[in-house]
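Okay, structure first, notes after.
Complex shown without one protein chain; remaining protein chains in place.
Our next item is subunit A:
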Amino acid sequence: GPLWERPLLEVRLGELHTWISTCSFSPQGLLGAVQRAWSSYCAKYIHVKQGGPAGISMLLAGYCLLSYGWNYQHFKRHRWRKYH
């Protein structure tokens, strides 16, 4: 299909620039993108007859990574070595 209707995973690297130029960065556009991403994640891993631990564990792992990233400046002070 046309470029702006394909999901991000099916866009090739060479077309990424044009794809980014077609998507809307207005608040409604961003909100719509977030909503679509969340609903597709839910539909794939959570709203399933036999889901496993994968659905929530991925969300928790993402949360762990994000919070580590947000507190990185605090962690940097507790390094073991000065020179790497």
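Quick notes
In the analysis below, contacts are C-beta pairs under 8 Å (C-beta built on N, C-alpha and C of every residue); 3 or more make two chains touch, one makes a residue touch a chain; residues count from 1.
Operating definition for what follows: contacts and distances are computed from a predicted model.
Here one chain is missing from view; checked against "Centromere protein M", "Carboxypeptidase A1", "Cytochrome c oxidase subunit 3" or "ATP synthase subunit b", UniProt names that protein "ATP synthase subunit b".
Of the candidate positions A:Leu8, A:Cys23, A:Ala37 or A:Ala54, contact with the hidden chain is made by A:Ala54. As for the chain not pictured, it touches subunit A at residues 9, 44-55, 57-58, 61, 64, 68, 75-76, 78-81, 84.
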